[in-house]
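First comes the structure, then the notes that go with it.
With one protein chain held back, the other chains of the complex are shown just where they sit.
Residue numbering begins at 1 within each chain, and the chains themselves are lettered A, B and C in the order written.
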Amino acid sequence: MLVVTCPVCGAKGDETDFHYGGQAHIRRPATHDPVNISDEEQRDYLFIRNNPKGLHFERWRCDRGCGKWFHAARDTQSLEFKAFYGIIELPPEELQKEAKGPWADYFKKRAKAKA
Amino acid sequence: MSGKPYRLSKGGSRIDRSQPISFSFDGKTLSGLAGDTLATAVMASGQKLFGRSFKYHRPRGVVGLGAEEMNALVGVGAGARHEPNLRATQVELYSGLTSISQNRWPSLSFDVGAFNSLFSRFFPGGFYYKTFMWPQAFWKHVYEPFIRRAAGLGKAADERDPDAYEHMHIHADVVVVGGGIAGLTATEAAAVSGARVLLIDENPVLGGIADITAGKAGDSSVADLAKEIAARVAKLPNVHVLTRTTAAGHYHHNYMLAFERVADHDPALLAAGAPRHRLWRIRAGHVILATGALERPIAFANNDRPGIMLAAAARAMVERYGVAPGTSGVVFTNNDDAYLTAFVLKKAGVAVRVVDSRARPEGDLPKLAMADRIEVDAGSVISVVEGSSGVTAVKIAAYRRGQGRVITEKKVACDFVAMSGGFNPVLHLWCHNGGKIRFDDALASFRPHTHGDAITAAGGANGTMSVAETLTEAAAAGEAAAKSVNGKVKASKIKLPKVEEPKRGALETLWFAPATGKYNQGNKHFIDFQNDVTAADLELAQREGYESVEHTKRYTTFGMATDQGKTSNINGLGVLSEATGKPIPEIGITTFRPPYTPYSFGSIAGALTKDLFLPVRRTPIFQWHVDRGAVFEPVGQWRRAYTYPEPGEDKHRSINREILCVRNKVGLLDASTLGKIEIKGPDAAEFLDRMYTNTFSTLKVGKCRYGLMMNELGFLTDDGVTVRLDEDHFLMHTTSGGADRIAAWLEEWLQTEWTQYKVFVTPVTEQWAQFAIAGPRAREVLAKLEPDFHFSNEAFPHMSFKTGKLGGYPVRIFRISFSGEQSYEVATPANLGRGLWDAIMEAGKEFGIAPYGTEALHVLRAEKGYIVIGDETDGTTTPYDVGLDGLVSKKKADFIGKRSLEQAYLKGPNRKQLVGLLTEDPNEVLPDGAYAVRTVKDKPPMEMIGQVTSTYMSPTLNRSIAMALIENGRARMGEVISFPLEGGKVVKAKITGAVFYDKDGGRIHA
Amino acid sequence: MLEARFESALAQRSAPENIYIDMREISERGMIDLRGQTSDRKFTAAARAVLGTDLPKEPRTSATWGDAKILWLSPDQWLITCPRGKAQDLTNALVKELGDTHSLAINVSDMRAIIRLEGEFAREVVMKGSTLDLTDGDYTPGTVRRMRFAEIAALLHIVEEKTIDIYVFRSYAHYAWDFLVKAARKGSEVRLFPNSG
Partner (left out) sequence: MTQRYSIFSLARNAMGYHMDWEKAWRSPAPKSEYDAVIVGAGGHGLATAYYLAKNHKMTNIAVVEKGWLGGGNTGRNTTIIRSNYLQDPSIAIYELARSLYENLSQELNFNMMFSPRGVMMLCQTEHEFRAFKRTAHANRLAGLDCRMITPAEVKEIVPIINDDPTCRYPILGAYYQPRGGTGRHDAVAWGYARGADALGVDIIQNCEVTGIRREGGKVVGLDTAKGTIKTKKIGVVAAGHVSTIMDMAGVRMPIESLCLQALVSEPIKPVIDCVVMANTVHGYISQSDKGELVIGGGTDPYNNYSQRGSFTALEHTVTALVETFPIISRLRMLRQWGGIVDMTGDRSPIIGKTDVDGLYVNCGWGTGGFKAIPGSGWVFADTMANDRPHPIAEPFSLNRFTEGRLIDESVAAAVAH
């Protein structure tokens, strides 16, 4: 039974007061360019998931609290939360750096796009 | 023997000799004393035999002191209150307790299953994997039924449990597990430092093993020290003490479960309203494990005979209960602690001698024993035990560490053995959530190492055996825990007494006491007593390649009995270590799984049984439906009226009557369960365009539109009518089951994808009672209630909306229809719902109004070819599949599911499409879910081309109708397809359009 | 003219006996759900103009003005409770005053049922069904918190030290009531931290 803290309202409680919403930072292609979406892009959006053993980034909702969605960084092995952050935010820099595998690739790409 | 031959004339700190208690064991009425456990009360009467082992059905008696007991398992209580597999050492005696032994037939002393024991040579570990394979059918029909009957331990009750259970949630800064001197000291230290402390102990009284521990603390005995701290702790405002409570599991983020036996020891509490068990759900800031250490048995030949106990257990029997384990005994040890047992026995007048594997025991206690003229065979082991249903003698043999078999031995008559192979720190809770442990050679056991959680171990649990060190360590642990949780610590600290205790000599590792023969040739050195796993079995597993300790465990079942290896795990590793020549840490250790000791399923369910199991949602009209004799059906969490049979009517007739009433007169439906969501904001219309497949931004204020929703995979998930209340304000209806899901779905998209939209979504389902008044006379009923309201087609056309009053009730009225008839849905605030319902029924009387239920509704809509999400769709159905292409916008650039709908497979050929079916025989109703086949064959397999989604006998059309999803269905109009049913019958049906009644839709606008 | 007949969610439940707290339905309160953005000063000013006090912005707090209470539900949502008879007028006033600011005010007086618990052990009884720690000092009078209670969603309002209101959706009211009656059964007292006074 995990303890989750909502970064929006500060409510801290058991995981059963929250709703898990799967992987974070998935881009919905149709929102940006509804016309040109390849089958592969659509597959990646709908099905391909980062599934790291270790640091992961995910979505939660303060289901029995303020009702707001937020992001969390969590280790999938120790189940320890490393950070809670806003639903339209990226994780803290140091966690982006700590990320491995597909997550590391993702954050690098985001940083590049920004630069 | 008669009377209570083993009850000593003096002593027994826990018993009250003035309060005899009558109870029964295996039908025999016995008498014990208040404070006894079932184990001590039975043993006081002279009975040592408590049960039979799992595989060989060998006779077994009490071995342990409490939770570690693996042999003396009993069933307690009668009838619906019977509970199997309880450890007799933990069952507190109460007047009228009934108990039985288990796993024997016909009786404990004469057990036919013991026959197995004679052939045990043919049943080594894992033997069943090698046989029982021929002939093939025999496993299921011959071998397995026999094994199943023989296996299992006690019997389950055969009726529903009459007792109550509950949960309690608690948060504590510090949770201390174990109320011995370590736990008590840690509790006091943490509490005076300002922390809120929860102290949990599984025993009825605090103190742990203080009362059987040597030493002086200041002027007090260790026992008195424990009592003094317990008394102080009991008065602290920031401490909550739970006794008779087992900390069962430690989980992520310092979550713990503890299992309190509130009333098991006293039926009067149950009668007064107490729950039988209470499950504590605990969130700890910091956990201190003061769970002590469990004594290890020693593996020697026939070490399982009744009368062979752990040394501390034997000592506690005398000290606490005034019960002697026998008349003449041998203490067999490899360490100093067991000498205390010898002293206690001698003092109680029981003849005793000591066998010590160590050649030169050097501690204070052995010296004291020799000074006290207790006979000690140093450098010796017990090589074999004689006697079958009890101990009659032991053979004592000279031994040097590592010796494989003994040469000379002497026989000594005795009737019990108290053994001690050393102590294992109780690591279960430490390990449940991944704590690391390390092997300690001095202890010859594992002790806590590192842990990722805020948790520490103190005292015996940490491998600390001395009283003085335990107190220091526990006090420090308590203070540190308080500090880690609360930041700074109050100045007050507890003062520790000065301790004097005997100097301990070193323990000598002894996993296995050799016998004269090869131990694997007939001698049974039990490691796991309950599951009958011997040292030879473990070695066999190694020889056969089951080298991983997990393989050995699973192959032999070692450590898998109801004690979960409490006494056997380390001994087994020791044997494996000696067999393989690998040190124990390399052998590894099997995983500790929760719970520490088994706890009741009833306590897990807690209060959530019967009506409280899961909530049933009720509409404001619920009681009316009940009073009217409605048959209900669950819809999501709701109970909806399915139909309202009149006296003498069956469901079928009642449904038909309701349908015809709507078609010919007027019916009233409780539609309060429909989801209702208010959506408001400048971007509300655009937002809805994203959510629905069709367009809502073009909807006029005051008008209604039916909408379809898909998920991102392009499959239908919900539908309903949405009303535009104002330019920026909509009221969405969802399916009854979809209300919460869709509200959350809308919120999710708003918060996570279209964050720029200014839209508020507020679910209001429960604010409103909502009814459908449907049928050709609906308008007349409403007009009677509110003559001034304009209900005419012109003033209030189909798919429009008005607010106003109806018979004095404030209402929202929607001219919408799911029956195909002229229909108004009326919503009024929920607390007024029942009043309005009654008013409508009253007003409708003269027009022949009748309530109709969900089944009539379903037939009515099927006659009209309207889909039901979940019937015509199954989560893989697209709008195209059900023929609603017209509701999928071609203009909108993007809406949820649009892109997936373009996926080749979803648009591809041979999709199943919604069609109507008319059976050739109009009286033949196709079964639910029946499949049509391409070609009927004599026998399966047959290629299937689609299935029935809804099927009814239509009273309106006086014939059967069905809807179905059929491969390329829309291109096959008029084709007759075949449905092969069970038993060879084939029903033929013609494919038609799905609208069966009033095809031009005139009645809706009537 | 007919008179509308009123029947609250728990009207048919009788007063429980043999329980160790006091418990009753509060059916005389009306409720308004208010949505708006606190960053929008027009919104906050309009709300203040009608309600007479600022909307509480601090999570899990409430404000009182006259016979109305304003319970924080979310950064953009409040539940206003007032005497039932005033709820519609107050809603209308809010809607009018809020005008075209991005907001939503709905009279939801019938959407929830309120169960009031009173007594020494009110908090303990709630803790049999909720994971919240009502003994830790954070839950002072005025505190509001949404929670999972037994198998349902509920809103907790600490009215006074030993008075707690539990708001549940109307269709679940009987379930919450029955759970509480069972949890508060005499003989099942826990007496958490018995010396804490």
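Please note the rule applied: a residue touches a chain if its C-beta (ideal position, glycine included) is under 8 Å from a C-beta of that chain, and two chains touch if they have at least 3 such contacts.
Computed from a prediction, not measured in an experiment: that's the story for all the values here.
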Touch partners, limited to displayed chains, of the chain removed from view
A, B
Looking at B:Ala34, B:Ala605, B:Leu918 or B:Val995, which residue reaches the missing chain?
B:Ala605
Would you mind spotting which of B:Leu8, B:Ala34 or B:Ala157 touches the chain that isn't drawn?
B:Ala157
When the complex is taken as a whole, what residues of subunit B touch the one chain not shown?
54, 81-85, 121-122, 124, 127-134, 136, 139-140, 144, 147-149, 151-161, 165, 249, 251-252, 255, 257, 281, 432-434, 518, 520-522, 536, 540, 543-548, 550-551, 554-555, 557, 562, 564, 591, 593-595, 598-602, 604-606, 608-611, 613-614, 616, 633-634, 713-714, 870-871, 874-876, 900, 903-906, 927-931, 933, 939-942, 944, 947-948, 980-982
Need a quick check: the contact residues on subunit A for the chain that isn't drawn.
1-2, 15-16, 19-20, 22-23, 39-40, 43-44, 46-53, 56, 58, 74, 76-79, 101-102
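What we mean here is this: only the chains that are shown with their structure count from here on.
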Which pair, B-C or A-B, has more C-beta contacts?
B-C
Centre-of-Cα separation between subunit B and subunit A, whole angstrom:
30
Residues of subunit B that touch two or more other chains sit at 281, 283
At which residue positions does subunit A touch at least two other chains?
14, 67-68
Once bound in the complex, which stretches of subunit C touch subunit A?
59-60, 73-75, 77, 131-132, 145-148, 153
Name, in rising order, each residue of subunit B that touches subunit A in their complex.
251-253, 255, 281, 283, 434, 452, 712-713, 744, 747-748, 751-755, 893-894, 898-900, 903-904
For the complex, give me every residue of subunit C touching subunit B.
1-9, 12, 18, 27, 33, 35, 76-77, 102-104, 106-112, 127-133, 135-136, 150-152, 169-172, 174-175, 178-179, 182-183, 185-188, 190, 192-197
